[in-house]
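All protein chains but one are shown at their positions in the complex.
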Amino acid sequence: MKKMTKIEIITRPEKLEALKEAMNKIGVTGMTVTQVLGYGLQKGHREVYRGTEYNVNLVPKVKVEIVVCEVPVDSVIETAKTVCRTGNVGDGKIFVYGIDNAVRIRTGEEGDSAIIDPADIHKLK
Amino acid sequence: MKKMTKIEIITRPEKLEALKEAMNKIGVTGMTVTQVLGYGLQKGHREVYRGTEYNVNLVPKVKVEIVVCEVPVDSVIETAKTVCRTGNVGDGKIFVYGIDNAVRIRTGEEGDSAIIDPADIHKLK
Amino acid sequence: MKKMTKIEIITRPEKLEALKEAMNKIGVTGMTVTQVLGYGLQKGHREVYRGTEYNVNLVPKVKVEIVVCEVPVDSVIETAKTVCRTGNVGDGKIFVYGIDNAVRIRTGEEGDSAIIDPADIHKLK
Amino acid sequence: MKKSLASLASFSLVLLLALPAALAAEAAPAKIDTGDTAFVLISAALVLLMTPALALFYGGMCRTKNVLSTIMQSFFIIGIISVQWVLFGYSLAFGPDISHFIGNLDWIGLNGVGNSPNADYAATIPHSAFMIFQGMFAVITPALITGAFAERMKFSAFAVFTIVWATLVYDPVAHWVWGVGGWLREMGVLDFAGGTVVHIISGVSGLVIAMMIGKRKGFGNEVMLPHHLPMTVLGAGLLWFGWFGFNAGSALGANEIASNAFVVTHVSAAAATVSWVLAEWLMHGKPTVLGAASGCIAGLVSITPAAGFVSPLSAVAIGLLGGVICYLSVSVVKAKLGYDDSLDAFGVHGVGGAWGALATGLFASKAVNEAGADGLLFGNAAQFTNQVIGVAASILFAAVMTFAIIKIMSLVMDIRVSEAQEMQGLDISEHGERGYSYQDLVTGSPVSFAVLEPQSAPATKTSMA
Amino acid sequence: MKKSLASLASFSLVLLLALPAALAAEAAPAKIDTGDTAFVLISAALVLLMTPALALFYGGMCRTKNVLSTIMQSFFIIGIISVQWVLFGYSLAFGPDISHFIGNLDWIGLNGVGNSPNADYAATIPHSAFMIFQGMFAVITPALITGAFAERMKFSAFAVFTIVWATLVYDPVAHWVWGVGGWLREMGVLDFAGGTVVHIISGVSGLVIAMMIGKRKGFGNEVMLPHHLPMTVLGAGLLWFGWFGFNAGSALGANEIASNAFVVTHVSAAAATVSWVLAEWLMHGKPTVLGAASGCIAGLVSITPAAGFVSPLSAVAIGLLGGVICYLSVSVVKAKLGYDDSLDAFGVHGVGGAWGALATGLFASKAVNEAGADGLLFGNAAQFTNQVIGVAASILFAAVMTFAIIKIMSLVMDIRVSEAQEMQGLDISEHGERGYSYQDLVTGSPVSFAVLEPQSAPATKTSMA
Partner (left out) sequence: MKKSLASLASFSLVLLLALPAALAAEAAPAKIDTGDTAFVLISAALVLLMTPALALFYGGMCRTKNVLSTIMQSFFIIGIISVQWVLFGYSLAFGPDISHFIGNLDWIGLNGVGNSPNADYAATIPHSAFMIFQGMFAVITPALITGAFAERMKFSAFAVFTIVWATLVYDPVAHWVWGVGGWLREMGVLDFAGGTVVHIISGVSGLVIAMMIGKRKGFGNEVMLPHHLPMTVLGAGLLWFGWFGFNAGSALGANEIASNAFVVTHVSAAAATVSWVLAEWLMHGKPTVLGAASGCIAGLVSITPAAGFVSPLSAVAIGLLGGVICYLSVSVVKAKLGYDDSLDAFGVHGVGGAWGALATGLFASKAVNEAGADGLLFGNAAQFTNQVIGVAASILFAAVMTFAIIKIMSLVMDIRVSEAQEMQGLDISEHGERGYSYQDLVTGSPVSFAVLEPQSAPATKTSMA
């Protein structure tokens, strides 16, 4: 069973669509997306209600989790970096984790084949 | 301190209740649930607004995170597989990670005892 | 590249603000927050609709993810424990994971420098 | 109610004899009164508002994935039934009588229904105003039914059922009770604003359908929470507001009866709000908002048939009891019998309407309305018997007809959505929309404008089908 | 206002002499006018709508976890106060005078309050119509108070307080100002539609309670954002709509005064919307939606006591100033003094009402309404003095009484929820409901129908208690 890796990309919500398409291009067949709130160097914004101002300092972000094996991790990282970079504070982070196993519930397949598009399965042979 | 594992189950929202109960049965005392959106082989759906059709291709899923030690990881995976399988594309994935440590904030207990129901604590002795 | 760790704190939503400030104090420059629902020893609550009562047993929690290197993991854990403890069931958990790499999208910096506030960067020298 | 009003007209004459306008009215009968006309037209607008209000009241109570389908049913009814009404519905209900059972088709397409008054129904307002005011009642009645089969009925089946039901059930019953020559009207059954015509028959028909198409998937073991209670409260508030047009407007003029109807309507709604909440508070330890919203509707339903005939204090009694009775019917009875009346169309409208019709037989008093009658409590048991007959007849007719309509429809089409569609939610599977997309987390792409044939479409549009 | 109207009645007579109807009225006094009756009944419906509207206006401003408890307070008041009103409240407020202070109990249970006109109050509409129109005012006034103690008051305490307050504070003050024989009315204080009776006393009472029960947990250091501003805007829109019934309806007929009241009401609301938004724009760089919604309410409150007595241009001035004054009171003054008037019941209604009452003393003009008076700007300083007395008396009375009521109540019951309940939110802890369950991510199970005794219930129902 090939080593599998989870890549976690935390970035701006407006980049999601582009990121998804870029990942498709490099053969990433699936991902899981979560709405998160981020805190970091990026400032939040100010809101006013009946004359009281608030600094709201959690910024909406999306977290995209991608588990890969075949696809080299670096190409995923590279692609994410190019797609999500705007150069402004708040572009986000990419975190990489090791993962022990993966299972495709529908078929029970374990390991790499759990996350590879059956269409590409032959590549494994 | 026994080795601990985190099992991440990504599946259909309508399976959550059943999954929770099944886990209870095999002695899983806790879990953390997140609403996520999934992208994979499963098609999304089509929406129509004033004559414009959209392909919406992120599918609502739930992510269930379970950290276990005592309970054998395999039984959790097996149970999840049986409960969540419908046989249709979109049943979801199970990912397994190693975890270095766990702490129960209330008591400060570390390691396995942090996630074991005090009621079962004797089992450890 | 120094070893990096991800600390995942699952606790009561009302503790978020305090937690964030405490983390700031010990030099944690960023974090990612997710709304989650928790299941564990803590009971849920009862709701009534037209005479039918329901036990709703998923409890709103927040998951705070912090990736650190410089900052010693223990101080983060200690701080989280003190800030989030109420002594009542439901205070939550802290999980600790190893992480293989981190990237700051904006700059492309890898490893520890990806998550360290540039202002503190000199500390690394 | 129209009986009461015909005689009411003459009664008002007595009361108006001093007034030259009235004399003029004698001379040239077709004279409209601007005050009465203003009142009835605005009342008609208020009653129209009740149907979108009902859409929200119901919509807030269902689950997120079905909110649009629930709203759509009420909203679309405004469209189809209003058209049905002007084309032939009004003629069937109020047109020249055929053997006390139904109106004939003389007034088809509003032929002969002009802007000058029709003294048979309302002598001081344009006939067209009376027609449209009644039309709003014809609209909301089938909309009430939708609460019973919400979250599982096919939209196509719903649409067909609604048109057929309006024609074969509503129009005849409206004729019986309100039409000149209708048998219940001639028998002396009192129904001021539609306890029988509107609430009983919609509630009963809803129950019959609910039982015929079966429970929602997961009913009884899954948690089914209202997804948006403020929406339900908004709906209730607008319903309360509109109900003044419904009940007071049924006096068909801005007169003493209208004022009395207005007062008792408000009092009964208020009393029922209190009694439902207290009942729930006692039994579950929580005074709920849904209880308050449901209570006011229960009170409004209960007073509807009685509004023109009872005193404010009687209204307090009718409301207090109405609130408790409806509460028990949705919480205890429904739980015991175990049918799935999704949003309690029967529990509130069927039961509340029946209670109101009977209460009219108890509390009605000539002291309030000369044109009315005395009820049991005022020494006239006969009136109570009349009311019982009215209730029984309408329940029987509505139940049998609805059963027949659904049975026959089910031979030619699906009544209920597939399980996959029900799981995905009717909003996406039936209407291709979602109620809310709050988070901007949507990815996807516009599809270049393409014509798809309906049939294949749904299939290709859900991953679950 | 009623003073103005009594005399207005006679004035209208002058104006109506040519009209046979009026002559008839002379002959048989109990003649109702359909136009006036239609107008007052519809106006009463509009005022009823204001309370659910207020529920939404307030509900949108509080936090998600308390939206239902906030809505419930307003909604439940419609129930309890309407019943209180018909049982004895109306009699206390408008019944035969006892030493200029309060009405007696002759009209208890609406005894003697029939459907023919009561010339003392309104000669051309049914007495019952006048009664219910006034009843709607009695309902919304305590509802306004709830904005001050939102998000922390126990529901049981709220309910008790409301009934007591309505009886001991609202009913007497209404009598002083509007009741035949009321001392402020006899003194010549002008309050067309309730600046004093409705807004000042509710705002002041709210402030007193807010200070007595203390701030919300986290007030001043936590972020407390309105959870649903569109809901607040919807509430404001419906309030604006309903306010036409409130102010124009207070003319108790569809006459010139009603038309004038309608115009100035709209103009003042519009002017205040603009001035509040501009003030905020200048001071914070953002023109906010909440500012626009708050501004229109401020303008409506300000014009309320003056609506029947001032010209449109005066209304522009009253509105522009009203918007700025209220804005400063909620943003600057409140921040300085540091009390927690959660939703600014005092800041908008107390302050705006006081401004309006005084403005009436400045801008009132007999040219607009013969039955009114001239204000300071029209050379009659005395009227301004009258208004000052009216404002002072009502502030004093409301503050003292409210203080006493809460103090006494606190001896026998909890006024405020526990800290745990406040943290969990009042929706779940007090009402056992949640406003929204959008996501279908609920797991749990229906509990078979069981009766729990209220006391133990709450405890067992929250993990935090």
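A, B, C, D and E label the chains in the order they appear, each numbered from 1.
Operating definition for what follows: contacts are C-beta pairs under 8 Å (C-beta built on N, C-alpha and C of every residue); 3 or more make two chains touch, one makes a residue touch a chain.
Note that the structure is a prediction, hence the values are computed from the model and not measured.
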item: Residue of E:Tyr121, E:Trp240, E:Phe346 or E:Phe397 in touch with the missing chain, whole complex considered; value: E:Trp240
item: Contact with the hidden chain (one of D:Ser128, D:Ser365, D:Thr385 or D:Ser418); value: D:Ser128
item: Among E:Ser74, E:Asn115, E:Asn260 or E:Ser429, residue touching the chain not depicted; value: E:Asn260
item: Interface with the unshown chain - residue positions in chain A; value: 14, 17, 37, 39, 42-49, 51-59, 88-90
item: Hidden partner chain, residues of chain D it touches; value: 20-21, 24, 27-28, 31-39, 41-42, 44-45, 48-49, 51-53, 55-56, 59, 67-68, 71-72, 75-76, 78-83, 86-87, 109-110, 115-116, 125-126, 128-129, 131-132, 135, 155, 228, 231, 234, 430-440, 442-446, 449, 451-458, 461
item: Residue ranges of chain E at the interface with the undisplayed chain; value: 18-21, 33-36, 38-39, 42, 46, 63-65, 220-221, 223, 225-230, 233-234, 236-238, 240-241, 244-245, 248, 253-260, 262-263, 266-267, 269-271, 273-274, 277, 281-290, 292-293, 295-296, 312-313, 316, 331-332, 335, 436, 438
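The definition used in the following text is that only the chains that are shown with their structure count from here on.
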item: Chain pair that, of all pairs, has the most C-beta pairs in contact; value: D-E
item: Multi-chain contact sites of chain E, meaning residues that touch two or more partners; value: 223, 432-434, 439-446, 449, 461
item: Two or more partner chains touched - positions in chain A; value: 20, 33-35, 97-98
